[in-house]
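For this depiction, one protein chain was excluded, whereas all remaining protein chains were kept in their positions.
In this document, chain identifiers A, B and C correspond to the written order of the chains, with residue numbering beginning at 1 in each.
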Amino acid sequence: MSFKPLDPDFNNKIRESFSRQGFMGFIGAELTGIRPGYCEIQIPYKRELSQQHGYFHAGVIGTLADNSGGYAAFTLMPADSSILTVEYKLNLIAPGDGELLISRAQVIKPGRTLTICRPEVFVVKNGAQTLCATALMTLMALHEKPDRPGEGSR
Amino acid sequence: MSFKPLDPDFNNKIRESFSRQGFMGFIGAELTGIRPGYCEIQIPYKRELSQQHGYFHAGVIGTLADNSGGYAAFTLMPADSSILTVEYKLNLIAPGDGELLISRAQVIKPGRTLTICRPEVFVVKNGAQTLCATALMTLMALHEKPDRPGEGSR
Amino acid sequence: MSFKPLDPDFNNKIRESFSRQGFMGFIGAELTGIRPGYCEIQIPYKRELSQQHGYFHAGVIGTLADNSGGYAAFTLMPADSSILTVEYKLNLIAPGDGELLISRAQVIKPGRTLTICRPEVFVVKNGAQTLCATALMTLMALHEKPDRPGEGSR
Partner (left out) sequence: MSFKPLDPDFNNKIRESFSRQGFMGFIGAELTGIRPGYCEIQIPYKRELSQQHGYFHAGVIGTLADNSGGYAAFTLMPADSSILTVEYKLNLIAPGDGELLISRAQVIKPGRTLTICRPEVFVVKNGAQTLCATALMTLMALHEKPDRPGEGSR
């Protein structure tokens, strides 16, 4: 699918929004890909992100799925809007056993109010990627409420 | 509902498992309540847990929902089993605007293989609690695979 | 929870809408309870509603959950709006083995645009009720688009 962004500056808008998320910096997440209707986020393994068996914690996997889905949808929204996660459903498919986590989210259906995305999370071990989780999520655009207060509504 | 745990030592087992989750210590989560079929986890606000508007990040909210649901189900599982999150669905209902996040998860339907839980996440602001997210999740018991390698199977 | 309906005529509006759903009559469903934020629908067993083992088909269980959730949300919406199911998640908990299916849906969080509901489906066998399925769903109000064309917008 090919999508046409409503905000020509979507790339900067999203990189700037991402950089304001304290949690992304804290867990070491990096925004590694943005294009209309798509977002990719990566996070290298560290012990602080583990569950009880030493693998990536499901909370980290869910966080990447949620955040990549949100920004994938946000690429298609107008400049003066902000975005809200309405809900998501996540199936955990394989243990988060590896040195890197990559979440790739694709918009399935954009809409003025609601957008549907499909994030997929892969775990990389010795260079091989395994599908670790798949999600289905609903996002909402809040119109005339720019993501960065004081901007966008100019 | 009243549930009878299969493992009389469930409380210690869960506290010990929780303490091995590097991610819980890293984000500052505390296990504040366990009883058969129930688990409560809290996390005080810090800037490192924020999204772009300074509220608790949805990833943190999802992490607490997932983890409290997992341990609620684990209270009812036998000593020699470990637990796996199959999937969950989370509706975000109000912004995570407050000084404390509390997740309370209740088992709705226990089962030998699958258990269904309902985690609810509240945000506390100036002492008042607001429902911030509600989830519905499916957990699976892995029998004869104790959570702590070398133990449980004794 | 107690809710205040925006449309004082919500009861008639919903009964009339339900009666226009060809599928409800076809499967023999009856609207057995409406109050603000709540809806109950029942359906007696017949062979035509069965899956391969003779129980109520999961499709019938899902249909009742969806429809009761939709009308529970619709009780709280204004007269000139119609309603759309955004999404739902359904956990099937016990086989639909019995003579009657009852779905009861409760609004958890009403909103101007989105409303969150929790439908629960019970199966009745020899008079005893068993929880058969539980759901979590998101509904959207379409404002200034009345459910019944030509009415509501008067």
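A few notes on this one:
The rule is short, and it goes like this: contacts are C-beta pairs under 8 Å (C-beta built on N, C-alpha and C of every residue); 3 or more make two chains touch, one makes a residue touch a chain.
The structure displayed is predicted, hence computed values, not measured ones.
The missing chain, though absent from the display, is touched by one residue of C:11, C:32, C:50 or C:113; that residue is C:50. Screening C:90, C:105 or C:121 against the full complex identifies C:90 as the residue touching the chain left out.
Although one chain is not shown, part of chain A still touches it, namely residues 89, 91, 93-94, 108-109, 116, 118, 131, 134-136, 138. Panel shows chain C; residues 17-18, 20-23, 25-26, 47-52, 57-60, 62-64, 66-67, 70, 84-92, 147-148 of it touch the chain omitted from the view.
If you put the missing chain back, the residues of chain B touching it would be 86-87, 89, 113-114, 138, 140.
One rule holds in what follows: only the chains that are shown with their structure count from here on.
In this structure chain A contacts its sequence twin chain B using mostly the same residue numbers, the overlap exceeding half.
Rotation angle relating chain B to chain C: 180°, from a CA superposition, given to the nearest 5.
Chain B and chain C have CA centres that are 30 Å apart.
Once the centre of each chain is set as its mean CA position, chain A and chain B turn out to be 23 Å apart.
In chain B, the residues that reach two or more other chains under the touch definition are 89, 91.
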